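Complex shown without one protein chain; remaining protein chains in place.
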Amino acid sequence: MASLKSIITFQSASPSQEERVTAEQKTSETILGHYRAVRRQTDLLAAPLSAEDQMVQSGPHTSPVKWHLGHATWFFETFVLTPHLNGYRPFHPLFRTIFNSYFNSAGAPPDEAMRSTLSRPSLDQVRMYCRYVDDSLQNLLQSANLSQEALRLAELGIHHEQQHQELLVADIKHSFWINPLRPAYQGSSLPPINQLTAPPQKPHAYLEGLYEVGSPENEFHFDHEGPRHKVHLKSWRFAVRLVTCGEYMAFIEDRGYERPEFWMSDGWKVVQQHGWKAPLYWEKSGQEWKVFTCFGARKLNEHEPVCHVSYYEADAFARWAGARLPTEFEWEVAAAQVKSEGNLLEDGIFHPMTARAGEGDVPVQVYGDAWEWTASSSAGYPGYRPAPGVAGEYMAKFMSGQMVLRGGSCATPRSHIRTAYRRFLQPEARWQFSGIRLADDGV
Amino acid sequence: MASLKSIITFQSASPSQEERVTAEQKTSETILGHYRAVRRQTDLLAAPLSAEDQMVQSGPHTSPVKWHLGHATWFFETFVLTPHLNGYRPFHPLFRTIFNSYFNSAGAPPDEAMRSTLSRPSLDQVRMYCRYVDDSLQNLLQSANLSQEALRLAELGIHHEQQHQELLVADIKHSFWINPLRPAYQGSSLPPINQLTAPPQKPHAYLEGLYEVGSPENEFHFDHEGPRHKVHLKSWRFAVRLVTCGEYMAFIEDRGYERPEFWMSDGWKVVQQHGWKAPLYWEKSGQEWKVFTCFGARKLNEHEPVCHVSYYEADAFARWAGARLPTEFEWEVAAAQVKSEGNLLEDGIFHPMTARAGEGDVPVQVYGDAWEWTASSSAGYPGYRPAPGVAGEYMAKFMSGQMVLRGGSCATPRSHIRTAYRRFLQPEARWQFSGIRLADDGV
Amino acid sequence: MASLKSIITFQSASPSQEERVTAEQKTSETILGHYRAVRRQTDLLAAPLSAEDQMVQSGPHTSPVKWHLGHATWFFETFVLTPHLNGYRPFHPLFRTIFNSYFNSAGAPPDEAMRSTLSRPSLDQVRMYCRYVDDSLQNLLQSANLSQEALRLAELGIHHEQQHQELLVADIKHSFWINPLRPAYQGSSLPPINQLTAPPQKPHAYLEGLYEVGSPENEFHFDHEGPRHKVHLKSWRFAVRLVTCGEYMAFIEDRGYERPEFWMSDGWKVVQQHGWKAPLYWEKSGQEWKVFTCFGARKLNEHEPVCHVSYYEADAFARWAGARLPTEFEWEVAAAQVKSEGNLLEDGIFHPMTARAGEGDVPVQVYGDAWEWTASSSAGYPGYRPAPGVAGEYMAKFMSGQMVLRGGSCATPRSHIRTAYRRFLQPEARWQFSGIRLADDGV
Partner (left out) sequence: MASLKSIITFQSASPSQEERVTAEQKTSETILGHYRAVRRQTDLLAAPLSAEDQMVQSGPHTSPVKWHLGHATWFFETFVLTPHLNGYRPFHPLFRTIFNSYFNSAGAPPDEAMRSTLSRPSLDQVRMYCRYVDDSLQNLLQSANLSQEALRLAELGIHHEQQHQELLVADIKHSFWINPLRPAYQGSSLPPINQLTAPPQKPHAYLEGLYEVGSPENEFHFDHEGPRHKVHLKSWRFAVRLVTCGEYMAFIEDRGYERPEFWMSDGWKVVQQHGWKAPLYWEKSGQEWKVFTCFGARKLNEHEPVCHVSYYEADAFARWAGARLPTEFEWEVAAAQVKSEGNLLEDGIFHPMTARAGEGDVPVQVYGDAWEWTASSSAGYPGYRPAPGVAGEYMAKFMSGQMVLRGGSCATPRSHIRTAYRRFLQPEARWQFSGIRLADDGV
């Protein structure tokens, strides 16, 4: 068998599978500091929620908050402590199964839909689990014989936890939305709406050329963000800001949801099936649109970016507007030229905000506010190879049938977003903070 | 409304929507000749089938042969004759609905699953419909005031019919497969297996560089095959022939279908769900594999290309073999360097054949034999714009969630395949003649 | 094992499993005559249908006509000829599988939904199969050593075929209904509507008492129609005729389909799910209701019995009308007092007809016109025991989750209906000719 396999593979000619160079050799102190900050942030996010709130799973793509907490901790236990901390004893033998998500190589993960049934372990037990792993991980990071591999995996675990912070916000918002009591996640009174008027929409032009995209090797990134490589782009134009709620209302009023000519075939089916007539979290009360936020429901602000739309809606809106969505590389080239600033998780607003005009028509709202759907579907870059080891399942598995989003949202941690960051979601997903950036071909 | 819309669109800056130049101004005689040849071919394909055979619809992605006949004719009636032949009277008012596939703008198409219930119109009536439209179309093509637009649409209709010829072969094969009597589509005795031994598998190398891909404007192509544009490719290697059944058996025997590490996450779910253990049409009888063909079942030939695999299987096999699938552009650049020859529909074999070695290790089996799954998912090219008019629904609609296949198969008409031809299929599809070409990164 | 089983069973005390007495010892000549008449009737029913028509399967509870033909013949081959005709050779080894319905003990039956894919065997082959079995069966029935058991099974086969005659009519009507061309099954012009006015609706009273119900042992009946046994009934009243379309329209106009208070919980869900607003085959065209019949669509006649309603609709209508459905025993006692006449299959009308008043307020339309939903669900009678042998699967299997209908319809053969006849259908079924008889408690 092996002989036949060697005949039909090209491995003999492949580059030898060397250990990949770790990004800019971060010190263990840096990682430790980052670790502590991120764990503190997780605690902050969970703080307003009761043990009961942390049990809710409102749909197939969401998870209970308690499970997010346990799973983020599980990652450190399974991939960092168990293989790299001498004498480490797992907190509980069954937690390895219970808090597994989809890592087939770490044992058969339980049915996702069953996460809502885990009243045990209790929230208190999960917190004990978190502290237990915290102590061990801090010991490991401070120990003398800490390996580079352990450090690399610890950093991966930190970024993994940040992904789950973002999921946690989107999931709890959805949980409260489907509760007839419509509770608020944060605070009991709504923060004041900013009174800004969105700047005029305009295209910003970019030249045809050969560009470099993808993450540099020496910065932290998930495997699928690299390798850095060249792409040839025709000239294109990129909207200076996100599409607003007011603009999206014009689409609705122009019967956008009823006219098949704007929609992808699959998208049209989804619209019919779910009876979509507006973005998620919009609700008409009399003549007035209201929107549900992490602080409860309030009147829709026309100047704010539209949010919680699916890829299909973003694409249909763009077609209606005579434009299109940018490709992920058009997005990345444009984003590389602006500062990595924006309305992010740490701002505690959890809602996209009205844009302020940039200087000299430079695009704004590129980072934060709302993820931006692109016209690109998930795929590995040229030369892509999954990270070695069991964590190699991390991203490679999802590279089919999903669309790429870029730029992060108001629920993305500041130290988690970067120019080359790619997020994949199914085209019908709406529960994430996802919005619309227009583009078109250059002249 | 309109005013707001104009503010948020970029149309003012877009190039004016001129009439696209028709490919190399084919004469109406050329088109007429092509039309007649294609219609003759359709008749040949349907000839071995009874009226009952032509009723069968074996699953959600297939159609009855009778419906294929009616639908191909419907295209000419709806898009060519009705708007362009003065005084044309449709054959039957309801046929416009019955034989619509998915053209929402041509009226609400009926549920696809209901196509198998159309005992009426009878096959005889459908044949009368075909002849009626034939006569009118030939009149139109020979008339003095034939417009360029009508000519363009007639040519589109011819290629559309060729697509359905290919579907017809795949659909009827599947219909007979699920019938316990396992009838043969063609002939009653199997043609002799060719006694060739497949040449050794080898990689052929290509250099990094900026390449042009996509269809030239002046040749016929579906809208999504253009525009021609530049892509930057890293160096890569391309297998000289398709993967054989024998090589695929090695994957099966190495428990390829039981090891999640080879599979995409979605693919692994599909394998579990359907209990896949081999390609479609393979059947183990005792210790021996048999394969079902258009001529009935026969012993599996290890040297033939493996066929009827899904994208997930092609991808998993490649990972197991230490290789990967080519991107569609790697494929196209390699294909542009070989002659457009192969085992195609007109050869009447309807089954992939053992490769003969190419001269000087030039890749073979690039055209025909089996469609080749690529690592690329369906998307519009830079500058892509749907063809104007109602036929613009033609391809644009399907650009999500599907993977690109290249090169045609033993069921593809010779005048239908071309270097830039892109076919889209859902990653789990197996009923088409789809096989595997390996690739990897260059050195 | 056996010992434990004998301890926990009561078999030792059960009556010995003797051969059941065959009903009134019909001669083989009688059976042969019946057989020929029924086969002739089947041919008559299939005659107006093309081979394509006989392929259609319009839904999960229906079968193609060709399959009905093959299956009725299969029953004779499998249960009569194979075990009882010396030297009988089955027509085709695979037909035993293909034409099996649900007899698990006769081999794994194929998926019902796949019946529509059987273009082979062709209709001609199925007809040859029918003739082949016909010849053999007539030989058997005329042979000297014909056993009582074979005679019993032949008679069972005849009644089984009559059941499929009735299904055939309902199935082909439904097939043509979902075809946009709406073909007519019988004739091309509609028969004239009878101009009668339905007699006034009235209750007919019955006294409390102990009644005998169920089939007498010495008449042919399916196993679940016996044994004959006593039931105690309170006094009750029974409507003299079926509910008319006009009365049902009043229910619709009184918003019957929108008021949950009339509906069983499960029925209300079904109404919502399917969006029912009227009986099957009713269609509103402008202000006028039309009804689809075996002769095509025509204006609704208010005096005709309402037909093609589900149990849920019958039950809701009765509640709205301040009445209820009769139990199956109330029905049977009432039916035993009237003549077994009515509008049945052989009349060739295939549609319920306006009632004529009975003499002295005796209930009419008890047999034929439309099956009458009862308030009883399917269950075995006291002392019920499945018929011995493989045909014992015949009825016993279906005794859960179905409701009992009584009296036959315009699609029931005359020699097939009898006072004790019980038909079981799922409460949501509407494609059979099923109507409504009201009842209530006596005074």
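Letters are used for the chains, namely A, B and C, taken in the order the chains are written, and counting of residues starts over at 1 for each.
Everything that follows uses one rule, which is that contacts are C-beta pairs under 8 Å (C-beta built on N, C-alpha and C of every residue); 3 or more make two chains touch, one makes a residue touch a chain.
Everything numeric in this text was worked out from a predicted model, so none of it was measured.
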Q.
Using the touch definition from the header, name the shown chains in contact with the chain that isn't displayed.
A. A, C
(Q) From the list A:S28, A:T82 or A:S116, pick the residue that touches the absent chain. (A) A:S116
Q.
Considering the complete complex, identify which of A:S175, A:S215 or A:T419 is in touch with the unshown chain.
A. A:S175
Q. Taking the entire complex into account, which one of C:L168, C:V309 or C:M403 touches the absent chain?
A. C:M403
Q | subunit A residues that touch the omitted chain in the full complex | A | 50-58, 94, 97-98, 110, 114, 116-123, 175, 178-181, 183
**Q.** Residues belonging to subunit C that touch the chain removed from view
**A.** 1, 4-5, 7-11, 13-15, 102, 104-105, 200-201, 203, 210, 229-234, 236-237, 239, 243, 246-247, 250, 253-254, 260-261, 264-268, 311-312, 320-323, 327, 375-380, 382-383, 393, 396-401, 403, 427, 438, 440-441, 443
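FYI, only the chains that are shown with their structure count from here on.
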Q: Name the shape of the chain contact graph, picking from line, ring, star, complete and other.
A: line
Q. So what's the Cα centroid distance for subunit A and subunit B, whole Å?
A. 35
Q. Which integer distance in Å separates the CA centroid of subunit B from that of subunit C?
A. 47
**Q.** Cα-centroid distance, subunit A relative to subunit C, in whole angstrom
**A.** 59
